[in-house]
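The complex appears here without one of its protein chains, the remainder shown in place.
Chain lettering (A and B) follows the sequence in which the chains are written, and residue indices restart at 1 in each chain.
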Amino acid sequence: MPALPSHRRPAPFDRFWFGAPYYPEHWNAAEREADPPLMAAAGVNAVRMAEFAWDLLEPVEGRYEFGFFDEAIERLGRHGISTFLCTPTAAPPRWLTAEHPETLRMNADGVPLQHGSRQQCCHQSELFREYSRRIVRAMAEHFAGHPHVVGWQTDNEFLCHFAECHCPNCQQAFREFLRERHRTVERLNRAWGNAFWAQTYRRFDDVLTPRPHKPTWTNPAQHLDYFRFLSWGVTRFQHDQVEILRRVNPKWTIFHNGLFGHIDYRGAFARDLDVLGYDNYPFFDPDPERRPRSQAFGLDRARGWSGNFIVPEQQSGPGGQGSYFHDQPEPGEVRRMAWTSIARGADSLLLFRWRTCRFGAEIYWCGILDHDNVPRRRYEEVKRLGGELKRVGGELLGTSVHVEMAVAQCDQEVFDAHSILNLGLAGPGQVAERIHGAAFEAGYAVGCIHPADDLRGVKCYVIPHWALFHPDWVEPLRAYAAAGGVLVVGARTATHDWNNNHIAEPSPGVLRELCGVAVAEYGRQNRPDRRTLELELDGQRVATEGWYETLEPAAGTDVLARWTSRHLAGQPAIVCRSEGAGKVLYVGAYFGEALIARLLPLWARLSGLQPLWPGVPSGVSVVRRDKPGAQYWFFINGTDGERRIEKVPAGTELLTGAHAGADWILPPHEVAIVKT
Amino acid sequence: MPALPSHRRPAPFDRFWFGAPYYPEHWNAAEREADPPLMAAAGVNAVRMAEFAWDLLEPVEGRYEFGFFDEAIERLGRHGISTFLCTPTAAPPRWLTAEHPETLRMNADGVPLQHGSRQQCCHQSELFREYSRRIVRAMAEHFAGHPHVVGWQTDNEFLCHFAECHCPNCQQAFREFLRERHRTVERLNRAWGNAFWAQTYRRFDDVLTPRPHKPTWTNPAQHLDYFRFLSWGVTRFQHDQVEILRRVNPKWTIFHNGLFGHIDYRGAFARDLDVLGYDNYPFFDPDPERRPRSQAFGLDRARGWSGNFIVPEQQSGPGGQGSYFHDQPEPGEVRRMAWTSIARGADSLLLFRWRTCRFGAEIYWCGILDHDNVPRRRYEEVKRLGGELKRVGGELLGTSVHVEMAVAQCDQEVFDAHSILNLGLAGPGQVAERIHGAAFEAGYAVGCIHPADDLRGVKCYVIPHWALFHPDWVEPLRAYAAAGGVLVVGARTATHDWNNNHIAEPSPGVLRELCGVAVAEYGRQNRPDRRTLELELDGQRVATEGWYETLEPAAGTDVLARWTSRHLAGQPAIVCRSEGAGKVLYVGAYFGEALIARLLPLWARLSGLQPLWPGVPSGVSVVRRDKPGAQYWFFINGTDGERRIEKVPAGTELLTGAHAGADWILPPHEVAIVKT
Partner (left out) sequence: MPALPSHRRPAPFDRFWFGAPYYPEHWNAAEREADPPLMAAAGVNAVRMAEFAWDLLEPVEGRYEFGFFDEAIERLGRHGISTFLCTPTAAPPRWLTAEHPETLRMNADGVPLQHGSRQQCCHQSELFREYSRRIVRAMAEHFAGHPHVVGWQTDNEFLCHFAECHCPNCQQAFREFLRERHRTVERLNRAWGNAFWAQTYRRFDDVLTPRPHKPTWTNPAQHLDYFRFLSWGVTRFQHDQVEILRRVNPKWTIFHNGLFGHIDYRGAFARDLDVLGYDNYPFFDPDPERRPRSQAFGLDRARGWSGNFIVPEQQSGPGGQGSYFHDQPEPGEVRRMAWTSIARGADSLLLFRWRTCRFGAEIYWCGILDHDNVPRRRYEEVKRLGGELKRVGGELLGTSVHVEMAVAQCDQEVFDAHSILNLGLAGPGQVAERIHGAAFEAGYAVGCIHPADDLRGVKCYVIPHWALFHPDWVEPLRAYAAAGGVLVVGARTATHDWNNNHIAEPSPGVLRELCGVAVAEYGRQNRPDRRTLELELDGQRVATEGWYETLEPAAGTDVLARWTSRHLAGQPAIVCRSEGAGKVLYVGAYFGEALIARLLPLWARLSGLQPLWPGVPSGVSVVRRDKPGAQYWFFINGTDGERRIEKVPAGTELLTGAHAGADWILPPHEVAIVKT
């Protein structure tokens, strides 16, 4: 049974897996023969296979053919390479949908999806679930005792590209989900506020999945439950498979590769797995200079769900499809991105993909090798990385990333609730990225943590604008502050109850007492240029954007900043209350870039937050992974220029084996790991 | 029987109703108990109720439950508050559409709408019409003798959000409408020009509603008839209800709350009602400085349809849904917007809504009270307004708004005809708003009047670019000019016949004689920066945009301006002809901002137009409502700064009771009403 998900949880691997997704079904016999030694030379010890090979594994209904993969696994095994298999259910074979078109998903207009890309089948179709269980059972039983098969990936990138489904199967399943959640239709009517617009249901069977603009705005409580249902449904679908795999071979490591929307990667979905997988493609950020920062956020968020992870797909070349194609990574970037993933929580890593495929929709998702199979600089870089990981990888297992400042993240319900009624405001994820980015640039040991997770050691914890807020989170946050932490709560937090309805009390609702404040007035700033609202903090004015609140501090709550503009002038804007050894700040404004820049020093002052390793030049990030008795300091040069670090911690630099401690030169995109 | 619609018609109220839409079904017993006294304290004398309560009134088909509203009406009545009920047909209960999905509307792709928002049923479904009549009859009969029920609103915001429907019911109804309109299919073929693209129909049963891009451009005559059908259909649906209500209790006042597209609020729809309702939300204009101007236009246009109106929903807080949320009104703005509505034609006014709902799609349509039910500044403002209306409201009944300059407006067929073939040009409504806005800023007593309406007293009347033009309007316009008016006709006017086909004569067609001109050449200006076209007026050049025409003046017609650019150089651009005591101008260009700025002084000079009350500072608007023996001068400060008016009319200022006549200071957003 895997440990409970937490951002601190290490992955349950006994070795650092390094390699690539591999699709032998795309290659001819000569290529398949030549690949394993070339992999082994690059330090590869694992591949992922059979991800989209259902057509090969079960070419005709009920006839299973495993010989091709038996051979491939065996051939790789001979070169010391283990295999993670995939349940191939993301790409159902044509015979399945040809015979059973009722298994196809349906968009909001009722148009069925079709064979010709992938992920066309509905997870709520009982029939498709049955086919899924059959192929998984057959594969599991066949590969049960295979010494080179070490684990499984479930399906592929659940809810990527297309999350919703409105097919008849989903109508039934949605009602099943609602019955389970609300028990009686009367409770559902109350929970959803169906008195509004005469939406009262007589019975669960009358409920439909919500479809936007049919003809107008949908019920936000219904819509949030629908998004919860998506998570519930995909979790149930995955559980079918996990149950079979665990029964057949309890030693297998099972993960899924994500992370996409509408799935609760902290809840039942993650608890069913040994470890989460995070497909990391930093080049979706088109700005090369911003990529180190955005990659760091992506990784910290990934870790925030349930701890260290495997990267089943790490960008190893440009990716592209249809109308986009990433930049080609410059020399050093692929390796730097991989090390960045490891520094921030990857306990195993596969570079997507071994070789670029010559056909299909992903011709331009480039792998380690190009279409022409000539090993070039990307291969050489991977080879260097493979060599390094042979020496260093295992040692990192069992460590956690050290975090001193965190931003609240990793709650799908909170994000979904915002998306339904976003009022044109940046979402809590976007705002968290702004705050994370500012802390990242400042050199703090920043991370993403869910409010219900373990906050020990965190000096400053920021909850951006979580309208949806669960009452159970209040006491842990109080305890966090009481123990000396600085808790920062942003405007609009806790304004919605868990059904996504508005609370009946002044905001911040359940956090009112802890924050020592009540919101008196709030407003959207649609044209902040026309009616600018400034607040004064530490004698300096800062313009705000998006949202303002005027605050009524309770007795004992201090006012840190006041509004200075228009009719708000003189009203409290930011307040602070002591809770035990710590402090609770409430910020009655939206976190825009300018405001964050002004608040970050304040938070640091109040919490004693310091850069993780002071004196590091701009462009170099520092991360630390700890385990009892050892600390691993990663210094990563995210720039294309050389950087000099005046002094690094005294210890051994693991990649070079050199003794570190004094000045250290980092060439472009270079990494150093000092063990202390 | 109500008086015929005209912009001058006062509403048939015997008292000024003031209050709010109220949804007791959203609140618990304690809240429902506490509301009436709080309302009464704010001067409320009316609420609107049961707008979306069909599920409560008829929870099971045929079982009516009126007790809840009996109680609510009674409780309010005890505090002197009357009730306007609503026919609740905008939100059909789930049992209706679950049993009868064939009543659902269908979009242009044939996708049925669904339960989960509102307005999902088709007005042309005979079955839905029958259900509508049943619930209305049941309610009408139950509340027939109730002393506190003073009137009704039909449905809610017809054709808001989604106007079209292409369901099978609509196919049938469209043919019924066409039969009624064209009598024979041969006449329909001719009227629609079906010789083009072989569109000839054999029989009415072959005609379909036009759906864009299926696969390409639709027939503009067919499309205009389809839009006319939408108006016809909704009018018929409403008539079902009005007929029942009038039969049960002829004393009830009946209105509808609009105003949305594709409905002819001058024709049968309005004649069925006692008075139109106009839901006024000025904050849809995101620019706070432009809002006084855009609100004024909205109100003048509303009044232009059929005279003074009730505002069943006046913005009392920010409104929002999905991805937008208005600004929070600043102190004084809610009251100022309400007084502006009254100054420009509201004879009763309800502030939307009593309290902000905590669930449903309109959580962020804020009411007088916030979610937490704490009376704050918006309540205080409303209370002040309520007190003022108790003193002043009744006196304003029976007055009309005084207009000296008007722009043609309020013809749905003209607007729909333009929308089908707009050629990328601003619509007649948009252009009218430009002209209205310029006149508003200049302080003229500006309004919106339909060409077939009463133009007495109007000094200058502008028809922007009404391609569709009815021949019956020519004689009244001639008479208007003959009596001394200045008539201005814009380019492209009268180029389409009433079927939306192009005329066979030189334009302006039926207006050619009256304007004394024929258009020789016209052209679209797609890149006015590349080939700028200027005309010279009074010795000064002005650049035009959008559209040009070269004119051939008839004998006796003067040339006021000539083109000076490119191949047009020397050609007449603006001409003027005398008709009796007045003048008719034809402007061979599109009314862009720059051209309007140059034309307005010319029009004023020719017509003797003066600001309604000269010497008023910028940002203050003046409106006058008149009745025999009394004039009410409204001075409204639309700015957030103090404004000094050098001199106001001598009389009593009604809000303060002070004697007016000399200087008057208007604080930000303040209003003064001088009776003379």
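Going forward, a residue touches a chain if its C-beta (ideal position, glycine included) is under 8 Å from a C-beta of that chain, and two chains touch if they have at least 3 such contacts.
What you see is a predicted model; the values in this text were computed from it and never measured.
Visitor: Write down which of A:R9, A:R48 or A:R105 is the residue touching the left-out chain.
Guide: A:R105
Visitor: Among B:S323, B:N526, B:Q540 or B:T656, single out the residue that touches the unshown chain.
Guide: From the options B:S323, B:N526, B:Q540 or B:T656, the contact with the absent chain belongs to B:N526.
Visitor: For the chain that's not shown, point to the residue among B:H502, B:K627 or B:K675 touching it.
Guide: With B:H502, B:K627 or B:K675 as choices, the missing chain is touched by B:H502.
Visitor: Of A:E33, A:D327, A:E593 or A:E642, which one is in contact with the hidden chain?
Guide: A:D327
Visitor: For chain A, which residues touch the unseen chain?
Guide: So the residues of chain A touching the missing chain come out as 23, 25-26, 52-56, 59-60, 88, 91-95, 98, 105, 107, 109, 111-120, 160-162, 286-289, 318, 320-328, 330-331, 356-364, 371-374, 376-377, 640.
Visitor: In the complete complex, which positions of chain B touch the hidden chain?
Guide: Counting only chain B, the missing chain is touched by 109-110, 192-202, 206, 208, 210-211, 213-222, 420-425, 499, 501-507, 520-527, 530-531, 566-567.
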